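Read the structure below first, then the notes.
Only one protein chain is missing from this complex, and each of the others stays in its spot.
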Amino acid sequence: MPHSTTPPLGVGMVGYAFMGAAHSQGWRTVARAYDLPLSPVLAAVCGRDPGAVRAAADKLGWAAAETDWRALIARDDVSLVDICTPGDSHAEIAIAALEAGKHVLCEKPLANTVAEAEAMTEAARAASERGQIAMVGFNYRRVPALALARRLVADGRIGTLRHVRVSYLQDWGEDSDLPLVWRLQKEKAGSGALGDLGAHIVDLAQHLSGELLTGVSAQTETFITERALPGGGPGETGRVTVDDAAVFTGRLASGALTSFEVSRLAAGRKNQLRIELNGSDGSLAFDLERLNELEFHDHTLPGAEAGFRRILATEPDHPYLEGWWPPGHGLGYEHTFTHQARDLVRAIAEGVQPEPTFADGLQVQRVLAAIEESAEKNAVFTPVPAAE
Amino acid sequence: MPHSTTPPLGVGMVGYAFMGAAHSQGWRTVARAYDLPLSPVLAAVCGRDPGAVRAAADKLGWAAAETDWRALIARDDVSLVDICTPGDSHAEIAIAALEAGKHVLCEKPLANTVAEAEAMTEAARAASERGQIAMVGFNYRRVPALALARRLVADGRIGTLRHVRVSYLQDWGEDSDLPLVWRLQKEKAGSGALGDLGAHIVDLAQHLSGELLTGVSAQTETFITERALPGGGPGETGRVTVDDAAVFTGRLASGALTSFEVSRLAAGRKNQLRIELNGSDGSLAFDLERLNELEFHDHTLPGAEAGFRRILATEPDHPYLEGWWPPGHGLGYEHTFTHQARDLVRAIAEGVQPEPTFADGLQVQRVLAAIEESAEKNAVFTPVPAAE
Amino acid sequence: MPHSTTPPLGVGMVGYAFMGAAHSQGWRTVARAYDLPLSPVLAAVCGRDPGAVRAAADKLGWAAAETDWRALIARDDVSLVDICTPGDSHAEIAIAALEAGKHVLCEKPLANTVAEAEAMTEAARAASERGQIAMVGFNYRRVPALALARRLVADGRIGTLRHVRVSYLQDWGEDSDLPLVWRLQKEKAGSGALGDLGAHIVDLAQHLSGELLTGVSAQTETFITERALPGGGPGETGRVTVDDAAVFTGRLASGALTSFEVSRLAAGRKNQLRIELNGSDGSLAFDLERLNELEFHDHTLPGAEAGFRRILATEPDHPYLEGWWPPGHGLGYEHTFTHQARDLVRAIAEGVQPEPTFADGLQVQRVLAAIEESAEKNAVFTPVPAAE
Partner (left out) sequence: MPHSTTPPLGVGMVGYAFMGAAHSQGWRTVARAYDLPLSPVLAAVCGRDPGAVRAAADKLGWAAAETDWRALIARDDVSLVDICTPGDSHAEIAIAALEAGKHVLCEKPLANTVAEAEAMTEAARAASERGQIAMVGFNYRRVPALALARRLVADGRIGTLRHVRVSYLQDWGEDSDLPLVWRLQKEKAGSGALGDLGAHIVDLAQHLSGELLTGVSAQTETFITERALPGGGPGETGRVTVDDAAVFTGRLASGALTSFEVSRLAAGRKNQLRIELNGSDGSLAFDLERLNELEFHDHTLPGAEAGFRRILATEPDHPYLEGWWPPGHGLGYEHTFTHQARDLVRAIAEGVQPEPTFADGLQVQRVLAAIEESAEKNAVFTPVPAAE
């Protein structure tokens, strides 16, 4: 029931699992939290199983259900295609949607290969000339505390950068009863913790620092190599073809040293994305398990009263907070999708390309490819090709 | 667009400020997160200013707007009246709604006086015999970490209770430019930090412990006694007629010692509700500024490996989590309203009175009255009258 | 082996249990950490059991052992008498030592009764006119982080005080096998958690705020009322005659509200002294279980970048740190006794009375007496008599 004078923006979503549910919450909520120039309408959701997609449409609040993503793209009431499928289908859907004249939001990682990501970026570039918008869903950029971190870095508050260290740790892979789900198969998922978690932290390290990685040195590992086949008989197992974990180091353009770690076997760490930046004038630290907090050390203060201060990123003048609650009333994980929707809707209305672009997604893909190459070559430092 | 086979539950809300926005988010979201026997429909919202309430209806997603709460109650498409106004109007609206055969959800505190709360409780009792449901909105009971805390206490995990200590600290009152808003006027707000914050922590202390307070000893204070009149000329001020802060101690039925503190002038504490329970077999600690975490000390473990453990209350088998995200993907403040809506909708469908009842709200009011009486009588220990 | 040109200061210590061991470590270490005008010499230690005191002297590093404290006081090589006995003997020993012309350091609480504390204070006053020094051992004043807190308050960094809240929680009393030790007997210990832990936090609240308490309202409780008699037969128990826990509220001279809690039955809290001060311009928070850290919120900073900052009180310009290690190399509990020794030795050399004085100790005793009186009188607000 959006305001009658606000023009609608028809959204069609492909996929309705975890990411689809999270995106739906963003689309349903964004106009309730923010004043927007366009009113998102949850026009249709798409999935292969007719009964399941119909149930998902009802549950998540989509007006219609489709079983063929080409039909979804073709709908007149869909102006924006939101892609929430596994990575192996991103390129085909995104390129088709862009060629059909639609705006596109694509979940991360942008694609499973650099080649796909390049084709998508080219399609986005061409579409951009026709006034279309394409965005990749690195939603953590829009955690308020991390948006505040970016603002402090951009304002020069931490000075010359020395270090970025990031880890993203989960532990669901430690469950030995876990079957061989799609996330553990290379042909579906592209890679394991690296593509899933590593894509996030590579993007964040570059986004927060405002610099690109010039090269990386990496090791990867699959600790649990056999898993029960879903639907298989007792003792029937299949081979895990993706990594469980990766450690890598890198260099940013300024020469700053970086260290990275991702794992699905870090017992007790449920969704712990930690990032710290150290600069000549200050430092920033963040932990996704406490996502309303940013720690800031101002190194220009007298030493006797300096220290990491815990900023609750819930003040009215913090990024994205104008739509929410009074100070101290914290937000959650899903709010990042509302914020993403806000920025994307405004960008579409204004005709301005929002970040992160498909080119940004491609660049992350190139870093991931360099990581895999380094891991295969005894961790040797491997340059990340620059955008042409 | 809820599933067609689920019967609707028409909701009418009175008030659309902070609480109204939060409740709206709960109503809009609940059927998306949970499978419900009834589908909440945001039928109408009510406020006195026609233009403002119309805008609020559009913004918050309500189908219709009303300017007279009596008209809202009279609507056929409204089965549940959700009261989000200041405390001075709770009794009149709630009683009228109950008498009109509607279910009622009333924001806390239940009323501004014990007499009003008693009348409301009597009306709820009578309505209950007609199958109507009434509930008071102590939403913090439905923070997952606190619901987990209640479960651990009920399961005997902390043994015999010794202590409950609770503080609820904010700092917006420290702003000397803040004008004399309604929350600072006794005739509107009933009391200050005591009714606003104290009601929450009295309810929580009793709910988590499973015991009632038998008496209290209290001191209150108004630190900033004059504030600028809203709309007044330069230098025109009015008298603050409510408390800024209160400290009080009490006894639970078992003899456990309790300590409480509320303040609006605790610089740097934005919305810090801390609660700790110590028992013979364990302890629990919680901080609302980190609402996804519960700290649990199991005192039955060997001392050499015991300690407060930080449970991220985001596991699938934690209370309310079945509707949300994978482990470690935290929730926010507003989710408490979704959880409240879930439990209320299910209770209405099942015809079972949910907690907290109006009688629970009345009991909290009696504690608050005893606190005020004690504060007037030199902090002397003042019994809380038992429910008759 | 102190530097030959530094005059010695002969110390005689009475008592060699926990406090005696801690004071010994302070005396042995102080000249190694700081440059002092006098060199403390561990001349003699005193206890009733000849074998035990001789062993303690060897273990703790005292040159001689005495079995009669009067003999210790009479020794020519003892200029300073350090009293580490239970509270019931403080007055007699301290007064005798002062009358014998010795300087005195007396462990807290100064005495078990106000009358004793008054007599001691009078003796100290008289001795002061003869150039003697008397000091009471509230050692937590000399935790560097708390000395820094005092400095920040004195410098006006937190503005007008609103609140002080302090709790001191331990859990050794929760052990049901614990026998009826002297600390649980009123005639030895004077009181329970109140005198042992409460004395510390009353002193700290007043010291850090720079204000005195004008009155208090209190409740106390003994949860475990019978304990096995030490050396008794199976099932033989005796009555616990002191409190296990106390909650109390108070007022400081400025009108600031205070809340206090002490307990020996707070499962999982080993030695947790927490203190927080809120003022119009800032707040301070401290936890003794993390004693190298002080949290400081500067409320005069822009809200978007304010927050509690964790100051590691280990910088060279932090109080007492000039004698220790590089930044970040933390100190422990026992260092407070070294710092106390430093200040006392310097005060003796300079002939200047150090804080806390016996009069300070007496004032704390008056607060404790008012707490006990209030607890007997239904928690009614009970004034603390002012010093005449």
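We just call them A, B and C in the order they show up, numbering each chain from 1.
By definition in this document, a contact is a pair of C-beta atoms (placed from the backbone, for glycine too) under 8 Å apart; a residue touches a chain by one contact, two chains touch by 3 or more.
Source: prediction; values computed, not measured.
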{"item": "Sole contact to the chain not displayed, among A:Ser24, A:Gln206, A:Asn278 or A:Gln363", "value": "A:Asn278"}
{"item": "Hidden partner chain, touching residue among A:Thr121, A:Gln185 or A:Ser217", "value": "A:Ser217"}
{"item": "Option touching the unshown chain, where A:Val41, A:Leu213 or A:Ala245 are the choices", "value": "A:Ala245"}
{"item": "Given A:Gly51, A:Gly101, A:Gly232 or A:Gly268, the one touching the chain that is not displayed", "value": "A:Gly268"}
{"item": "Missing-partner contacts on chain A, residue numbers", "value": "158, 162-163, 165, 167, 169, 171, 174, 217-219, 221, 223, 245-249, 251, 255, 257-259, 261, 263, 265-269, 278-283, 297, 299, 306-308, 377-381"}
{"item": "Where the missing chain touches chain B, by residue", "value": "148, 152, 296-297, 303-312, 315, 317-318, 327"}
{"item": "Touching residues on chain C - with respect to the absent chain", "value": "1-4, 18, 21-22, 24-25, 28-29, 31-32, 35, 42, 55, 57-63, 170, 172, 269-272, 288-292, 312, 314, 325-335"}
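The rule is short, and it goes like this: only the chains that are shown with their structure count from here on.
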{"item": "Identity of the chain that, by mean CA position, is farthest from chain C", "value": "A"}
{"item": "Centre-most chain [mean C-alpha coordinates]", "value": "B"}
{"item": "Whole-Å gap between the CA centroids of chain B and chain C", "value": "42"}
{"item": "Whole-Å gap separating chain A and chain C, where each centre is the average of the chain's CA atoms", "value": "54"}
{"item": "Whole-Å gap between the CA centroids of chain A and chain B", "value": "35"}
{"item": "Of all residues in chain A, the ones touching two or more other chains", "value": "312, 327"}
